[in-house]
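All protein chains of the complex are present and in place, except for one that has been dropped.
Note that the chains take the letters A, B and C in the order they are written out, and that residue 1 is the start of every chain.
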Amino acid sequence: MDIQAMLQRAYDYGITYIDKGVVANYIPELAKEDKTRVGGAVVDTDGSVYTVGSDQYQFSIQSIVKIIIYLCVLEHYDFDYIQKFIGVKPSAKPFNSILALELSEKNIPVNPFINAGAIVGTSLLFRKYGNNTFEMILKRTQELIGNDKIDYSRSIFNSESSSAFSNRALTYMLLNGKIISPDVNVDDLLNVYFKSCSILVNVADLAQLSFILSRDGKDSAGKQRCNAEHARILRTIMATCGTYDYSGEFAIQIGIPAKSGVGGGIVTASRAGYGIGVYCPGLDAHGNSYVGTRMLEVIAKELSLNIY
Amino acid sequence: MDIQAMLQRAYDYGITYIDKGVVANYIPELAKEDKTRVGGAVVDTDGSVYTVGSDQYQFSIQSIVKIIIYLCVLEHYDFDYIQKFIGVKPSAKPFNSILALELSEKNIPVNPFINAGAIVGTSLLFRKYGNNTFEMILKRTQELIGNDKIDYSRSIFNSESSSAFSNRALTYMLLNGKIISPDVNVDDLLNVYFKSCSILVNVADLAQLSFILSRDGKDSAGKQRCNAEHARILRTIMATCGTYDYSGEFAIQIGIPAKSGVGGGIVTASRAGYGIGVYCPGLDAHGNSYVGTRMLEVIAKELSLNIY
Amino acid sequence: MDIQAMLQRAYDYGITYIDKGVVANYIPELAKEDKTRVGGAVVDTDGSVYTVGSDQYQFSIQSIVKIIIYLCVLEHYDFDYIQKFIGVKPSAKPFNSILALELSEKNIPVNPFINAGAIVGTSLLFRKYGNNTFEMILKRTQELIGNDKIDYSRSIFNSESSSAFSNRALTYMLLNGKIISPDVNVDDLLNVYFKSCSILVNVADLAQLSFILSRDGKDSAGKQRCNAEHARILRTIMATCGTYDYSGEFAIQIGIPAKSGVGGGIVTASRAGYGIGVYCPGLDAHGNSYVGTRMLEVIAKELSLNIY
Partner (left out) sequence: MDIQAMLQRAYDYGITYIDKGVVANYIPELAKEDKTRVGGAVVDTDGSVYTVGSDQYQFSIQSIVKIIIYLCVLEHYDFDYIQKFIGVKPSAKPFNSILALELSEKNIPVNPFINAGAIVGTSLLFRKYGNNTFEMILKRTQELIGNDKIDYSRSIFNSESSSAFSNRALTYMLLNGKIISPDVNVDDLLNVYFKSCSILVNVADLAQLSFILSRDGKDSAGKQRCNAEHARILRTIMATCGTYDYSGEFAIQIGIPAKSGVGGGIVTASRAGYGIGVYCPGLDAHGNSYVGTRMLEVIAKELSLNIY
């Protein structure tokens, strides 16, 4: 398989959908992105990297960081204990629904990939790391991706934190339900979360993260970057909950575990062992990159990645 | 009618229920109240005042201040305009339900007597008075009651503001839904609301407020303390929404417009022209004073106040 | 007061709104009604009857029969026992909401004036009267109104029963929740309910029903047609729940207990002692007669009927 040629075909197919996507406008800084910018990267099973399009362009990781936050939670707490705070159930509700929270069995977030779930995850890390929590998350991101230059965007962070009414509402509901400990400072907690969402990556960075998750935690040099069991749990939740309330359709159409972010990135995980990341900031109605999803359709098909 | 003797009968009947009530415990300072403390006051149609029990004891006004906040809103905005921000619909949901808000037609609070409705009302006043909003509300309370000594309790205010997760969640949901203007400072806004809830009154103060509302705004000297039309609107909303999700049962059992607070006070409004206030901090499951409700049962019956 | 002239003024004012109403179209037979047909009737406190407009026109009673069904329930069961099956809480949800039912505290209908409440009421009567239940309800209607010619419309009954999916859904939910006894035949039960809704009345009939309710059960000859306490309970529930999710607004705008039906009729109850019925089949968005509501605005004002 000529990966480079395959990636080019995915790109060529993807950009035919470029008019369909809509750039996220609820965060002012994101609204500035250029929806014609498209990129993709694949790390082959031997570790060699192929890219297409705007491969150097840095965008904010957004919800994709929920993978890393939940990984850190798994690394610090027992899985059964975590279930008391964050479920692993798929949800047919939009990612920021407060209704979903109030109706869920024990008022806990249904899974770690809705906003409420990531905020509770962050609060569990905050218990251990306090004001160093973001530094820990950033360092873990650098290690997983193998790129110590990774940093967050101050302007996107400022943009997020100034308009995050629904995330604040969720946080106070979680405090009210005693899911988040009352001694946490809400501003400090949300600043960690917003900074995490503002981490800048390019498609090759995403592909490296994907590579680790896809190979039970091992990088191309064979070094164990995270626990194999944690990688498996993450792949599973990506499969059932990774693309918001579109996860059911995504499973049928693309068929691989994936996690998207409203910044326009999508990262996959596939036991076949490839690392894959795509980018285009125009989103579909569910908050997933329109062109990115179409690119994954080609990639998954040509590399026979469908897990079902 | 010997009002004093009637009031004594109400007291004697009410205290037989003293064990049934439960003191509110979600605000630490309220939890200290003595649930055997009972008081009542009636202002006769000629203005003479009768009291029974702990008539000098000062307690926090709590949700009863929602009457005054909504009156201030009516005094500053057109009624039709207010409908865009706060409805006048009864609700069968508990006073602090976030679900009720998310499910309501336009995401606006269903009425001014649920927490969300009072917070939106406060935000409308904040637009006009900014950091002087609480002073305005306090002054208006003093004028209506005719007692310029009325002040708020610092300890109850501190107690409320430190544990108000659900009110903060509601406020951020209202900001998210653009029902509250985004340029308001949430802490400042909620401080006004919490200070308002912490205003200290005794049963005679409540009876004077009741007297004004019952007489289309006129005090015993014939002075117009508030607009007659506003008094009518408030009496109506007290009838349909005044005792939380118990309003339907209250209408059948007692039959007069009333507004309760979790501090233990209840104030009524009745076109028959009496002023009535009762107090006992033990609450029923809906948040209304247990003994107070039973006292009103006697008072409403003996003075033939049932409006239906 | 010249009642006839007053009624004419109400009519003249009401018909200026004739274009605003929309005839109910969910029952085919109702959709045929002429929305320019308007009628009104007032029974003065001495029993004399005044009418205006289409005073002889017979229309289906629809939800107004919920008053009579609940009265029959009150006449056969203890009030506290009834509370286990049907609440008395106002609701901000539309009259046929299944959601409202699922969310209510004990899965019981919140009040007797939503469809679920009337169906449960009918089932309680069915326990006692079986296949004679409708005959009993019809006879009680004739007695209350004092008109033994009152009958139901076969064509409207057929029209209702053939398109009543949401009422059947509600009935099976109530069976599932054990609120309705499992040995009742659903078709038989709903036929009783649909026949009851199809009872034909004119505005003078409604005004006679109103007269009884308004005078604690007594007719103009002083004969007790129903229990005074039952009349009081019905007036109270009409005040808080009588005009569906518009009840809160109706209380402020009109200020008298009333019950509307999608047939276009509205009946009131007022301790001032008048009997009042109005009709026009064009409805507002909440299911209440548009012109009828406007006529009541004039009548309530001119006769000083506002109870708040």
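Definition applied: a contact is a pair of C-beta atoms (placed from the backbone, for glycine too) under 8 Å apart; a residue touches a chain by one contact, two chains touch by 3 or more.
Remember, predicted model here, so these are calculated numbers, not experimental data.
Q: List the displayed chains that the omitted chain touches in the full complex.
A: A, C
Q: Of the residues A:V42, A:L174 or A:A251, which one touches the chain left out of the display?
A: Answer from the full complex: A:A251 touches the omitted chain.
Q: For the chain left off this view, which of A:I212, A:A239 or A:V267 is in contact with it?
A: Final answer for the missing-chain contact: A:A239.
Q: At which residues does chain C meet the chain that is not included here?
A: 98-99, 102-103, 165-166, 168-173, 175-176, 182
Q: Could you list which residues of chain A touch the chain missing from the display?
A: 87-92, 99-100, 103-104, 110-111, 232-233, 235-237, 239-241, 245, 247-249, 251-252, 255, 257, 271, 306-308
Keep this in mind: only the chains that are shown with their structure count from here on.
Q: Go through the assembly and pull out the chains touching chain A as well as chain B.
A: none
Q: Looking at every pair of chains, which has the largest contact count?
A: B-C
Q: Averaged over CA atoms, how far is the centre of chain A from the centre of chain B? Could you give it in whole Å?
A: So the centre of chain A lies 47 Å away from the centre of chain B.
Q: In chain C, which residues are in touch with two or more of the other chains?
A: In chain C, no residue touches two or more other chains.
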